[in-house]
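Below is a structure I'd like to ask you about.
Here the complex is missing a single protein chain, while all its other protein chains stay put.
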Amino acid sequence: MSKPSSNGPAVVDDESVLSAAPFILRRVVKWGDADAAGVVYTPRFLHFAIEAAESWFRRATGTHWVNLPSHYGIETPPIAANLTFHHALWPDDRLDLTVHLTKIGRSSYTVAVSGRNQDGVPCFDNEVTYVAIDPKARKSLPLPEALRGKLAAYQDACGRADP
Amino acid sequence: MSKPSSNGPAVVDDESVLSAAPFILRRVVKWGDADAAGVVYTPRFLHFAIEAAESWFRRATGTHWVNLPSHYGIETPPIAANLTFHHALWPDDRLDLTVHLTKIGRSSYTVAVSGRNQDGVPCFDNEVTYVAIDPKARKSLPLPEALRGKLAAYQDACGRADP
Amino acid sequence: MSKPSSNGPAVVDDESVLSAAPFILRRVVKWGDADAAGVVYTPRFLHFAIEAAESWFRRATGTHWVNLPSHYGIETPPIAANLTFHHALWPDDRLDLTVHLTKIGRSSYTVAVSGRNQDGVPCFDNEVTYVAIDPKARKSLPLPEALRGKLAAYQDACGRADP
Partner (left out) sequence: MSKPSSNGPAVVDDESVLSAAPFILRRVVKWGDADAAGVVYTPRFLHFAIEAAESWFRRATGTHWVNLPSHYGIETPPIAANLTFHHALWPDDRLDLTVHLTKIGRSSYTVAVSGRNQDGVPCFDNEVTYVAIDPKARKSLPLPEALRGKLAAYQDACGRADP
């Protein structure tokens, strides 16, 4: 997905992906991510986690969430989430988000995202479970086998990287 | 806090508060709350829950979160959150958010928010634990006694309403 | 759209609407609306303006934006916006948003939203132009006559209220 630039200091990819397995996405905390206390507003952590999961899913499976209905006849909305906060984040902090696939169920998959700042300090942990549904009826469906295979391949690749 | 209107159909309060104990806040799901699937974007549920907790805290304790540093020498950022989703929400749905105070600890308080749509269908449950900290050092502090008393009074009022 | 409450201090409507023509919507600025400077984050003003326009459109025309495709065969995305800021807003400020329909064109309508705080101080002015399009082809279409009539009726009602 990278594209050369004729005028820039570097040829870069669309996003700052540090590692494919485990998938690590780098972002910078922004002015507008902060709340009245000057630190990142709590729901933004869930937003960061879901954006990291979206980028990971796109690369690990070759399909973006918006194309799940046409490619597989499903959508995969979250059914549960939890977050634990360890350390505040401030604007201009760097945030590295590591994505692990912790469970592949019959209809669901669970993604754990953890975030570290520029000093390597763990800032938050997060887990979101996504469930495959029929987009019209909104009833759960088994994960399509082809998709399950790609998710399992990501777990395997992480296992080899993180023995 | 209400203010009369000379030109309107009704004199209303600042927000649509249906009940004081348990605190119930009504809102309408908006166009911009939805994501690419047309239903509410997951982090918005945490945003709804925190906004409801903010309104509840303001009324139950008489202090808005922004004034906690000057009134009590503390801030109370979240340290943990969990969410469970039961039913999707669409723009123009009505959402009634009920706020219970499920735990008052030494330094923390835990707020449970549940949301129902216009048909009374439970849409999500949520729990967020807030911890009192020193705003500068960002270390935990005991909840000030005066604040603890107000929180306990809310629990009592809910206990009488929900026997 | 109001619904009685058996347990609350007041019977309220879904949203705090102070006036129908001109339409005035009241909201309270929230903790999460602020940015790192402690005041409302600039894009939130556009968000406030669009949410006020959405509520107004719903009541003035009887149709929510999400139902425009099925009711009229159109969508009406914004094509232009401008904002001017006069005074900062802080969390817990009250914000009254007044909605005027400043132009009805062949394919478009222009909505001006201005916001005042609890002291009546003007905080921002805003104008957004929405254009009717075919939802599939995304090409502009004339405003349906039935919809144009309802928009014109709102302008008339405001003219009578604001002579």
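Think of it as A, B and C in the order they're written, each chain with its own count starting at 1.
FYI, a residue touches a chain if its C-beta (ideal position, glycine included) is under 8 Å from a C-beta of that chain, and two chains touch if they have at least 3 such contacts.
None of these values were measured; they are calculated from a predicted model.
Participant: Identify the residue among C:P43, C:P122 or C:G159 that touches the chain left out of the display.
Facilitator: C:P43
Participant: Just checking the interface: what residues of chain C touch the absent partner chain?
Facilitator: Its contact residues with the unshown chain are 36-37, 39, 42-44, 46-47, 50, 65-66, 75, 77-85, 88, 128, 135, 138.
Participant: Using the document's contact rule, name the residues of chain A that touch the chain not shown here.
Facilitator: For chain A, the residues touching the absent chain are 1, 5, 7-10, 12-20, 22, 24, 26-28, 30-32, 38, 47, 50-51, 54-55, 58, 64-67, 90-92, 94, 161.
Participant: Quickly run down the residues of chain B that touch the omitted chain.
Facilitator: Residues in contact with the chain left out: 31-32, 34-36, 38, 41, 43, 90-91.
Here is the rule we use: only the chains that are shown with their structure count from here on.
Participant: Could you give the separation in Å between the centres of chain A and chain C, each centre being the mean of its C-alpha atoms?
Facilitator: 34
Participant: In whole angstrom, what separates the CA-based centres of chain B and chain C?
Facilitator: 25
Participant: Chain A to chain B: how many Å between their CA centres?
Facilitator: Spacing between the chain centres: roughly 27 Å.
Participant: Could you check chain C for residues that touch two or more other chains and list them?
Facilitator: 31-32, 38, 90-91
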